[in-house]
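The structure is given below, and queries will be raised subsequently.
Only one protein chain is missing from this complex, and each of the others stays in its spot.
Every chain is named by a letter (A and B) in the order it is written, and numbering of its residues begins at 1.
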Amino acid sequence: MLTSKRLILAHFWLAFIVFGAALVLGAWQMFVRSPLNAWHFNPEFYYRSVTAHGSAMGYVFPTLIAMGFGYAITEASFEKALIGRRWAWTGFFLVAVGAVVAMIPVSLGLASVLYTFYPPMVGNPFYYIGVVMVVVGSWIWVALMVINFVIWKRENPGKPVPLAMYANVAGCLLWGWTAVGAALEILFLILPVALGFKSTIDAGLARVFFSWSLHAIVYFWLIPTYIAYYTIFPRAIGGRLYSDAMARISFILFVVVAMPIGVHHLFADPQVGAGFKFMHSVFTGLVALPTLLTVFTICASAEIASRLRGGRGAFGWIGALPWSNPIMLATALSLVMLGFGGAGGLINMSYQLDATVHNTQWITGHFHLIFGGAIVIMYFAIAYDLWPHLTDRALDSFGLMRTQLWLWFIGMIVTTFPWHYVGILGMPRRMAYYDYANPAISPQAFSVTMSAIGGFILLLSGLLFLLVLIRGQFGARGEAGAYRFAVPLHMPARIPVALNSFGLWLALMVGLTVVNYGFPIAQLMALNETSVPAVYVGAGR
Amino acid sequence: MSDQPLFSPRNPWFGISVGVTAAIAVLSAVAGLIWLPLAQPNLKLASVWDAICSAAGVPRAAVQEAAVKPDFKTSNVVMTSEMLTKVDQVSIGRGATLAQRCAICHGPQGVSDAHSPNLAGQFAAVTYKELNDFKTGARVSVVMSPFAAAMSDQDMKDVAAYYAYLPRVPSNNLDTGRAAPAVVVTGAPLRNIPPCGSCHGDIDNKAGSPWLGGQSAVYIKAQLEAFASGTRRNDISQQMRNIARQMTAEEIDQVAHYYEAQP
Partner (left out) sequence: MATETDHSLGEAVAARIERRWATLSIVIVGVLVGMAAYIGIHQATMPQGRVETADPRTLHLSGEFIESNLGSELAADGSVIVRAIGQQYSFTPQCVVVPAETPITFRATSADVVHGFLIEGTNINTMLVPGYVTDLPVRFKAPGDHLMPCQEFCGIGHQGMWGKVKVVDKAAFRDMAAAKRRLTCVD
């Protein structure tokens, strides 16, 4: 039973409003940099927009989704009210105010440094302060989830923590630790310079700190999606979860190995030794493991649902799935995008292949396909599934939902496939415009135009999504009943303590961080001569 | 089993997970820090310890081999983004006195019609750098070189601070309605010409790049041509020569007249 409905709804609405605004910016960017636009414009507007789009989509939107969904999971799976609701509101307002504080200098063009910061370029301090406020707000959520988890376990000794909550806490712990890297970078390297206490910064060290956050943040974005795969999808299509234990192991693997792999973003950087690059590459390989396990479990769960409905044959069961159900459709489309995106990810993780695509449009295509595609489409599904429980009103525009999901999928494919392709052709990323008239670049023009069209399809889909939610707010009143999660095929009566707690996994997470990051960070910190003068941006005239 | 303490060697979850993780970490460390570097002949490693150090990223200063020396004077100014950005009233006052001798060409208020640069409101780092380059001979001018030769480092900083303090005065050719030529707004990417404003202050400022608004078109044109032909070479590491030599004569003309008409 959900009792903190206003709290959860506030998180989701703010998340989707931010998402809508950032989506408009994204579509505009796709347009202005494409051959459809005669690029006679100030490039600064483009970088300003990229900074806003990236910060909103990377820091604010998924964080609010994870927080709102986390509160919903706590109340639904523990079947009791959230402990610390007032603190939860504090966290929410910190994120909201932080987002505004960050966006003011960005919209004034005082912090066009992109959401990945890029020191020694340094922008207006309020941009970084705003980002820190967002992170601190989310840390309140992390603390609340852990507190609720611990108290429930104390009240229910020996009982397995419901899978949804176990996974939710896994995501919290991962985020709590992952955000530390970027927080260290901002608090100890960037902010002292932005505030004028210092004028030099070690760009190499800053990049290492950022890599600590940069990759695992993707898994933080991903975890609500995986929770939806495991605990919403099988129930929504009338089936069972194939395996509870394997689900837990997948989330545990994310906690342990999602973090000590970030240096694969620095394969081409000169400040990290080759040996540590290799170690991070090995662990990057391991992080494919939970995804492979998940794909199996979800497909097997779908098969169970289908056979319960009378599906037959080796592949015939696929046709018997409830395809008109938006959750079914969203999950299937999500898995397809995850498959393509994951294949691309395997290429990025190898440093030989990475050299071909590093910092090209391929990378942008890759993370839009994984995050914007596979992950965000499940955020839609989560919202569709939760909405009647939050609003106590029916959400029944199923046709519109299916159209929206298909448009999102098509838009994402049309956007990202050509994007990958021009990356292979060597088109660098993060540029405001390209001279398509030049014969060396002109072969890329068609693909970029395709991507821009895909961007508009995505915008249309995003607007439809908001329309569905708004209609849901004014639908017919109706009690949606208790919110339930999928039940495993074989419910274990008792589970090993390792799969019901996090102590061991936290120890391994921190331990691996020390092993994989300790030395590179320590030796760069000891190096004084590589602190270089800051380059202040937006301080012209 | 669930009652067994977690952190105990007898709990298989503990033993296996810690053991596997440690094994992967150790194996990848041995492979990455010892085996792979030693397998690379071009690294010329002296020992296993050398291999570990280099693969771990222990830094060393770049080996200094004999570099080809320049056959002309290059600028020796160390530019940074924060250079001379702090306002110093004492320095401005001293600069005002020193600047009296500059007034003949640069005008009593830092503005003149004599095709010499207007200095009022110029970034202090820019004025300082050019004076310094005149003094060291990195930039040559029959008129300026003797003046600069007589100035101390502090003199140059003071004069620069004074001119930065003076308000920019619109030139007689002010025409804000004038359309910006393409080369100013977007540059020409594949000729390596960025928008002028990304360095010169209209959009953002790169340390050492002058404010161009209201400067004499004759002067701007002469400097761009000097950079393009290589007769002026005090731009550090060719940062302006790279751009000027890619510009057409027509573009140089457009830029010069556009900036002359700007505030």
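Please note the rule applied: contacts are C-beta pairs under 8 Å (C-beta built on N, C-alpha and C of every residue); 3 or more make two chains touch, one makes a residue touch a chain.
Just so you know, these numbers come straight off a predicted model, no measurement behind them.
Asker: As a test of the contact rule: which chains in view would the missing one touch?
Answerer: Taking every chain of the complex into account, the missing one touches A, B.
Asker: Looking at B:Ser8, B:Gln154 or B:Asn192, which makes contact with the chain not pictured?
Answerer: B:Asn192
Asker: Per the definition of touch given earlier, which of A:Ser281, A:Ser334 or A:Thr513 contacts the omitted chain?
Answerer: A:Ser281
Asker: Can you work out which residue in A:Tyr47, A:Tyr127 or A:Phe209 touches the chain that's missing from view?
Answerer: Checking each option in A:Tyr47, A:Tyr127 or A:Phe209, the one touching the absent chain turns out to be A:Tyr47.
Asker: Among A:Leu9, A:Leu163 or A:Ala203, which residue is in touch with the absent chain?
Answerer: From the options A:Leu9, A:Leu163 or A:Ala203, the contact with the absent chain belongs to A:Ala203.
Asker: Touching the absent chain: which residues on subunit B qualify?
Answerer: 31, 35-37, 39-43, 54-55, 57-62, 64-65, 67-71, 74-76, 78, 80, 187-195, 197-199, 203-204, 206, 236-239, 242-243, 245-246
Asker: May I ask you to list the residues on subunit A that touch the chain which is not drawn?
Answerer: 43-44, 47, 112, 114, 116, 118, 120-121, 202-204, 207, 242-243, 246, 266-274, 277-278, 281-282, 285-286, 288-289, 292-293, 296-297, 300, 346, 349-352, 355-360, 425-426, 428-434, 440-441, 489-490, 527, 529-533, 535, 537
FYI, only the chains that are shown with their structure count from here on.
Asker: Could you please state the distance in Å, as a whole number, between where the Cα atoms of subunit A are centred and where those of subunit B are centred?
Answerer: 36
Asker: For subunit A, which residues are in contact with subunit B within the complex?
Answerer: That would be residues 39-44, 158, 199, 256, 271-279, 282-283, 286, 431, 433-435, 438, 440-441, 494-501, 503-505, 508, 511-512, 515-516, 519-520, 523, 527, 530, 533-541 of subunit A.
Asker: For a test of understanding, state which residues of subunit B touch subunit A in their complex under the given definition.
Answerer: The contact residues of subunit B facing subunit A are 1-7, 11, 13-14, 17-18, 21, 24-25, 28-29, 31-33, 36-37, 52, 54-59, 80-82, 182, 185-186, 188-190, 195, 197-198, 201-205, 207, 211.
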